[in-house]
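What you see is the complex with one protein chain gone and the rest in place.
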């Protein structure tokens, strides 16, 4: 389960995320769907940190990541101006898919945890596509 | 489990939803977290259709619905200017919680389906609160 | 400046818009940028009401509307579960642009008013494009 270099497969990426008014709702806390935005940011920055540019990938290979399924549990609410950490870790890889394990934390507190399953699909025909080796290697290796 | 009128507990509410640029992303389809927004709209309009005003409820009773967990599966993408239907059905009721079964459809096609579990919490202390009878009755009855 | 049928150039389109938690912020009111979303919905439905499908237009003609400038004044806040009306009216047409006059109202009250200027651009090169006659006619005519 580890890459040839010995780097652990399950290396986790941590992204600081600030809560702004735009993320909150009239209940005084972060709106539940906004945590999925925070998680998307963490997944993208995990890839950026490993030299993988999603936008160039979509342009050059015509391959998109499509979210296939999500499971999220909410434990504690985040509030305006909180400084959070959104984490991302590629927990399992399929031939044409990846499942990320993600959390949103505030200091020692786990606020939200989720699993996000993404499929690689051809941009034009929306059909599953085998994961390119370069992407597989990146998801198996820490930055 | 049915109301005196015989209306079924599991009556489903259907809300038409149009897809605008604001809902889409650079992949050319609706961004995955936006379907949760569509589902929230359907839950709210189910309540409105039954005479239950969430905003007044929050003000008067100091009780909020807090999303506790979500599970969503994405089958087919929605696209710009699609006219969708978002559905909501109270699938199960707990003493202080409700689970909605929800779908997003385009004509005969199921695009997205989800389960959204909400807890009733005290607005000020964020503690679980027993569901008021009026709300329980509304969730058990069709409009 | 009017269509052959005599329909006024400046016919206004009115779209009902409900305020959900997703639109509000921790200040208890609608977040200021969300009114721009409401305005986009009204512009799109004005076009739909006149038989003009933005998505097909983008696909077939490779032309996009790009927002070029906005001016918005906020008079009164909208709140959770308010039922608003978002209006759109094509106030002036240029060779490759259109300016919409838009309002968000709650009953007799004007909450927000704005001017949104859009340019027609070629999708691939992002260069200004002359407005097709069919679109010009639609914007000059009421539904």
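Chains: A, B and C, in written order; residue numbering restarts at 1 for each.
We take it that contacts are C-beta pairs under 8 Å (C-beta built on N, C-alpha and C of every residue); 3 or more make two chains touch, one makes a residue touch a chain.
All values reported here derive from a predicted model rather than from experimental measurement.
Trainee: Touching the left-out chain: which of C:19, C:47 or C:64?
Mentor: Going through C:19, C:47 or C:64 one by one, C:64 is the residue touching the chain not shown.
Trainee: Determine and list the chain B residues touching the chain excluded from the picture.
Mentor: So the residues of chain B touching the unseen chain are 21-22, 24-29, 31, 33, 79-80.
Trainee: Given the full complex, what residues of chain A touch the hidden partner chain?
Mentor: 18, 20-22, 37, 40-41, 44-45, 48, 53-56, 58, 79-82
Trainee: Please identify, in ascending order, the residues of chain C that touch the omitted chain?
Mentor: These residues of chain C touch the chain that is not shown: 26-29, 32-34, 36-37, 40, 55, 58, 64, 66-74, 77, 123, 126.
Note that in this section only the chains that are shown with their structure count from here on.
Trainee: Give the rotation angle, in degrees and rounded to the nearest 5, that superposes the C-alpha atoms of chain B onto those of its identical copy chain C.
Mentor: When the C-alpha atoms are superposed, chain B turns by 180 degrees onto chain C.
Trainee: Determine the centre-to-centre distance between chain B and chain C, using the mean Cα coordinates as centres, and give it in whole Å.
Mentor: The computed centroid separation for chain B versus chain C comes out at 28 Å.
Trainee: For chain A versus chain C, what separation do you get between their C-alpha means, in angstrom?
Mentor: Each chain's C-alpha centroid was found; their separation is 34 Å.
Trainee: List, in ascending order, every residue of chain B touching at least 2 other chains.
Mentor: 37, 40, 55, 58
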